[in-house]
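Here the complex is missing one protein chain, while the rest keep their positions.
Let's turn to chain A:
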Amino acid sequence: MKHESVPIYWRNIPQYYRLVAKRCKKCGAVHFPPVVRCRCGSKELEDLELPKEGKLVEFTVLHQVGTDFLKQKPLVVGLVELSNGVRVVGQIVDAQVEKLAPGAKVEVVFRRVVADGKHGLVMYGYKFRPVGL
């Protein structure tokens, strides 16, 4: 698998590190991942940092994964509803799958996502982990 280029990673740092979304100034819709044009047609968007806690809506355990994650199987991926209602898909870490269930409280954590080989850049980003499980 070809990694994301260094410039693209760099441009996405606010989104990857701090869940910075775009909010439409016209209709108020929040977009994550960020967009350049709202579905209402407006291009007037402002940055909005999303909350760092939420609850698990649903999750799945992946046994077939992309090349970058082959050595991390199985991968738990979940749909999380953040405390302001915005839904984000992300990896669920530090989870004992048998204890995981929809509704579980989760928090945003900062983790390594991919490393570009032994000499390239380490790319960091958000993941989720259960709280109190």
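Assorted remarks:
What we mean here is this: a residue touches a chain if its C-beta (ideal position, glycine included) is under 8 Å from a C-beta of that chain, and two chains touch if they have at least 3 such contacts; residues count from 1.
One rule holds for everything that comes next: contacts and distances are computed from a predicted model.
Taking the options "Cytochrome c oxidase subunit 1", "Hydroxymethylglutaryl-CoA synthase", "Rieske (2Fe-2S) iron-sulfur domain protein" or "Amidohydrolase 2" in turn, only "Hydroxymethylglutaryl-CoA synthase" matches the UniProt protein name of the chain that is not displayed.
Checked against the hidden chain, the listed residues A:Ile13, A:Cys40 or A:Ala101 yield one contact partner: A:Ile13. Not every partner is drawn; the one left out touches chain A at residues 13-14, 17-18, 49, 52, 71-72, 93-94, 96, 109-113, 117-118, 122, 124, 127.
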